Structure formats: structure tokens, C-alpha cells
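For this view, one protein chain was removed and the others were kept in their places.
Presenting chain A:
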């Protein structure tokens, strides 16, 4: 039995005979498809079919009780005319546009300097990395507590000690979004630092030695050697973190759970809107599916654009 693949396992001696008559090459093919059988079923049933279903559902109306009903582009038209959707659309991009540059610049600065530190290098690196190991939900609650007004919240208590008036954090429409973004940036920073450091270490030392011989300043070395050679790393991190910010959900859901996406929808991202449309109150599955198609399209366009812009330079 040793040379017979169990996934294509022959039950009868007839099959067994046939197996022995196959050439080595043919046996390889049988083995390969035998190994791939379960994964192919998985990808078809759990990835491809649901993707197609989401697209189809976006052209239907369905509240989970009646039958699915074709409505053409109605769901998309309704989305287009929905002022809340546009607010959410803007919010989603605000997370991206504020979050990505801040986190990347911070991560680069830390990585650049940490790369040159020898004493307790591992310990300092660990301090920056630890937040990455936490669950976004747990940390959302920790930060939510920090943001509470006096006498509860840590930040406002701290300010009060110096007689500084309270800061509204999650309660004001202008400060709530950045307040939710802060823990997201904080938690992802360690990851980006580690990736930047790996990129920095990959730059050959000889380049810097040559630059020093030529009398280039540290600043010139940074702009003429380090950053250009780090481009692949930068491209990867920009795309990776943009996708992360565009899909923000856990933090918003948990920091605004008494008033989801509030105040006044000022913090609601697309994923939270999708969740509410599909599972909150009366479920409008078709409408929610249309929103997921929009999210998919945004993610695709943003990553393709970024790849193109950052590559060509």
C-alpha cells in the first residue's frame, strides 16, 4: 500500500492494477490532484462561491424572511443617494489619510534610530512591539477608559492635575475620529518598525562606507541611500497599512458601542455600516452586500493606485 495515495485510494485490486500500470509522471499527477482535492473544495466553497454570492446579493433585495428579489442597481442607487453613506465614505478615507502617513513616519523614525542603538536593543524593540500582540477589542476598551471625562478617564484626570480644562476626546465630532485612530496607530507601530528595521539591515554597509568616503552628511545619506533603497519596504507598508485603515472596525465598534459610529456618525467607517445594515435591527442583506462591493472596489483601486505611484518613482 505504501506507494498508493490514500486520497485517491483504490478500493479494488482492479484499480490497484491500473495504478501500477501508470507511468511515474502520471502517478505524480494523481498524487498532486489527490493532495489538492480538499483545498480546492475549500477555496471553491468558502472563497469563490461567497464572493459570487456577495455580488449577486448586491443586486437583490432580501430581509432574510421573504424570497430574494431582483432589484437591479436599486441598492447602489440608494447608497448613492444616502447622505450617511457619503459621511461614512469620507470617514473611511479620513482613517486612511491621517493614519497611514502618521504611522509610517513614526515607525520609520523609530526604526532608523533603533537600528543604531546597541545598548538594550532587544528590550527597547520589545517595548515598541508589545502593543502589536494585543487584541484590538481589549485595547479599544482600555483606550475608551483613558478617554472618559473626569473623574473616570485617565487622560482628563492627568490634565486636571495641571488645571487644564477637559478634552472631549470621544464626545466631540471633531476629536472622536482621531481618538479612535490613535490606538489603531499605536497597535500597528511595532509591526511597521520591525519591517522597516529588516529593510534597513538589508542595505549593504558598503554603500554607507562609500558615502562617508565621499563626505556625504547623515542627512544626505538618508535621502540618497536609505530611502531610495527602502522603496520596496515602503511600498509594502503603505499598501498594507492603507488596507488596514480602510477596513477599520474593531476599534470603532468597541469604543462607540453605546452610540455606534457616533457622535453623529462622525466616526463610522464603511465596515461598521456594513455590519449594521446586515445584522443590526432589520437586516437588509442586499443593501449590505452592495456596501461590501463598494468596499472591495475601494480596496482594489487604492492598492493598485499606490502600487503604481510608488513603483514608478
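Keep in mind that, in the parts below, contacts are C-beta pairs under 8 Å (C-beta built on N, C-alpha and C of every residue); 3 or more make two chains touch, one makes a residue touch a chain; residues count from 1.
Here, contacts and distances are computed from a predicted model.
K.L.:
Would you kindly match the missing chain to its UniProt protein name, picking from "Amino acid ABC transporter membrane protein 1 (PAAT family)", "2-oxoglutarate ferredoxin oxidoreductase subunit beta KorB", "Activator of HSP90 ATPase" or "sn-glycerol-3-phosphate transport system permease protein UgpE"?
P.N.:
The record for the missing subunit names the protein "sn-glycerol-3-phosphate transport system permease protein UgpE".
K.L.:
May I ask which residue of A:220, A:264 or A:300 touches the chain that does not appear here?
P.N.:
Counting the whole complex, the residue in contact with the absent chain is A:300.
K.L.:
Check each of A:77, A:105 or A:198 against the chain that is not shown and name the one that touches it.
P.N.:
A:198
K.L.:
For the chain that got dropped from the picture, name the residues of chain A it touches.
P.N.:
Touch set of chain A with respect to the missing chain: 2-6, 28-29, 31-33, 35-36, 38-40, 42-43, 46-51, 53-54, 57, 110, 113-139, 141-146, 148, 151-152, 154, 157-158, 161, 183, 186, 189-191, 194-195, 197-198, 201-202, 205, 208, 232-233, 235-236, 239-240, 243, 247, 249-250, 253-254, 257-258, 271, 274-275, 278-279, 285, 288-289, 292-293, 295-296, 299-300, 307, 311.
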